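Below you'll find the structure I mean.
With one protein chain removed, the remaining protein chains of the complex are shown where they sit.
Showing chain A:
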Amino acid sequence: MKQRTPWTAALVVGLALTAAGCGSASGPGNSSGGSSDKLVVWDWKSGDAKAAGYVQKAKEDFAKKHPGVTVEFVAQPFDQYYTLLGAAIQSGKGPDVILFNGGGQIRDRSDALAPLDSYVADDKQRLAGWDAFTKGGKIYAEPVTLQGHPIYYNKDLYQKAGLNPDAPAKTLDEFIRNCGVITQKTGAKCFSLGNKEGVGIQFWLSALGSAVLTPQEYDDWIAGKRNWSSPDVKKIFELWKQAGDTGLNTDGANSTAMFNDAFASFNSGKAANIIGLMSDVGHWKDFAEFLTPEKVGVTVAPQVNPAAKPSLPYDGGIGYAVAKWTKDQKLAADLVRSLTSTDALKAFFVDGGAIASDTTIDTSAGGPAVKTIVSDVKNGKPALHVALGSKTVDLMGRLSQQLLSGSITVDEVLQQLAASDKTG
């Protein structure tokens, strides 16, 4: 027996070493949650200097309510975010509180999340943008920002072309006529477009949708009753193709990234208009840094169909959810509530320029563009593309590139999208 010991011991040591190697190689073992005196948050924001004040305020608010609980923010790179999150969900353990984009990204993963309805009832009035985080009547996250697609324009170029920058076109015909004048006088294109990622069509569909679809068609679309063969839906895609064919867009749209080459070309005055965002990037604050706040105009889509009621398309942008595997879901939900407290959101607005979900925040210091956006939020409706499944959105991106290059017809596009929309 004694003689065997060294070999057995060596083997055991060897095994232990290998096992230890496994442990340290298996990744973020120490950054996953599960204990009740510590909450782990995954996001892609907390590493950003513009969000530092926001995270700080939220932490302070939470510490007041739960002094004994530590909160750890783990900022993941956005490129890899949903890949990493997918791995965590597959293994059934990971962060307690998770940042999500509204729409498909959270709905596709709602199985892994805890419904928050019972915890967030008090916030329902104060915050806007819940729909993007709701599936099957249940709320899965509290909205932090609002995301939408106003049409921004460069007042300087309008002025140079002899147009009144404070009276944006009311109809699409007038809008395109103005573009013609601007291009003739300044050389700038009508739209700055980046469709390399297939994002351009999403912005287009949502920005122009309310000016083309009747209110009934619009509401049906959002409710999931989408009629892809309706002439109004077809019109949106025809306009997309026309804009490309008639040279309204900046050159090489299919090889220009929306993030951030298209925004950059609007900033540098190469185009008079851009369908942008409300929060994160490509928004009023980004543009104002280049063009000065006074030169950034913002408008809803010009009327295409007389029966339509143009409005600002917006949804909840990003929001925090609670993982199903979290031990103390009430505690985690409290952290989510701290992350959407008025003070925290105000810091996010002031530092990052995000349009916060809290409609009570005073935004008057932000300049004329943000004032218009916030006032448009009241009559806004959910964006059309956010209502689509991620597969259909992905397909739409590729088909939109084909429309621009002329290798497909609008009818074929609508057929394919209808088929994809049906299967989910």
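Assume a residue touches a chain if its C-beta (ideal position, glycine included) is under 8 Å from a C-beta of that chain, and two chains touch if they have at least 3 such contacts; residues count from 1.
We take it that contacts and distances are computed from a predicted model.
Matching "Sugar ABC transporter permease", "Branched-chain amino acid transport", "Aspartyl/glutamyl-tRNA(Asn/Gln) amidotransferase subunit C" or "Sarcosine oxidase subunit delta" against the UniProt entry of the left-out chain gives the name "Sugar ABC transporter permease". Of the listed positions A:Asp37, A:Glu174, A:Asp251 or A:Glu289, the one in contact with the omitted chain in the full complex is A:Asp251. Check A:Lys57, A:Lys155 or A:Lys196 against the missing chain and you find that the one touching it is A:Lys196. Of the listed residues A:Asp48, A:Glu72 or A:Asp108, the one in contact with the hidden chain in the full complex is A:Asp108.
Within the complete assembly, A:Arg398 is the residue of A:His66, A:Lys135, A:Lys234 or A:Arg398 that touches the hidden chain. Interface residues of chain A facing the missing partner chain: 3-4, 7-8, 10-12, 14-15, 17-19, 21-22, 25, 80, 82-83, 86, 90, 108-109, 111, 196-198, 251-257, 261, 390-391, 394, 397-398, 401-402, 405, 407.
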